[in-house]
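Only a single protein chain was left out; the remaining protein chains are all shown in position.
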């Protein structure tokens, strides 16, 4: 029995090592989604369309213009439509809700914490994200820290890319959500 | 040996499929807690009792009255007592600490990120949460993204319900914390 156990452990080790190989890029997601979300920042003139607003700013800055030094210190609260393609006018499949901050005065970088609340025939549930977002880099990885509904207990990585932007008012993020832990 | 390994993998597959059946509602929590927390929002007149404060607001709003359009853009910082029943005056078993935001100008919805710091004879440790909170829906699921102490490395889902509220000043949330990953 002891021998079988050792043998078994060895087999388990084999099985595990083939499932989780040393190189992390060989992992295969157990579920994958590509989604876009659209952020229209309130600038004092677009109240009807805006989906986000500056709600905090450092000393000397105001709430209708992003702060001077790479927007350092601004907190933006958002509730943005999510679409399946890169068209702002496509039927939304949910809302991206949360906040982002601009956190550095010497370069242009942000930090995000938000939730996708999906509500479509295909997906019902939420996915929550946290991560640093060095905006000037083409593709950035953030963490998928939890999910509910169809994404019950899921975890993973999201690769985000700035798909388009217009000045400081509109930007669109492409989000490749890759779950590596599915339940 | 190869054959045994294949057989083993097949058995492991069987074992895993019985442990994680297809329907997510069949999961059984490995630990469960029902807790209440009580939020008393500072409104300019209740400094002695208030447990939370508006600390950010969109342009044109102020910090003693929630903002106009469904409170869109307000950030509230809180440190609320947690109790085992729905009585604000019961002995607190810990504090709920973090922030919530009102994130939509067309409907009444919020987003939460906070930690329960429990400190009682029964529980010592923290539980951290993130999620969208569509307040008008009776029961909402958010993610339990981590824990420490008695909740070391735990993950799960919390179902939150507005148990009671009085105007904009007091509300009480019932939180059913269901851990599906216990260590």
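Per-chain residue numbering starts at 1, and chain names A and B are given in the order in which the chains are listed.
Quick note on the criterion: contacts are C-beta pairs under 8 Å (C-beta built on N, C-alpha and C of every residue); 3 or more make two chains touch, one makes a residue touch a chain.
As the structure is a prediction and not an experimental result, all values here were calculated from the model.
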{"item": "Residue among B:83, B:109 or B:128 touching the omitted chain", "value": "B:128"}
{"item": "Sole residue of A:94, A:125 or A:156 that reaches the chain not shown, by the stated touch rule", "value": "A:156"}
{"item": "Touching residues (missing chain, whole complex) on chain B", "value": "8, 11-12, 14-15, 42, 44, 50, 53-56, 62-64, 75, 77-79, 95, 97-99, 113-115, 117, 125-126, 128, 130, 145-149, 152-153, 183"}
{"item": "Residue numbers in chain A that touch the chain omitted from display", "value": "4-5, 8-9, 12, 20, 24, 27, 55-59, 72-75, 101-105, 109, 111, 113, 130-132, 134, 141-146, 155-157, 180-181"}
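Throughout what follows, only the chains that are shown with their structure count from here on.
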{"item": "Distance from the mean Cα position of chain B to that of chain A, given in whole angstrom", "value": "20"}
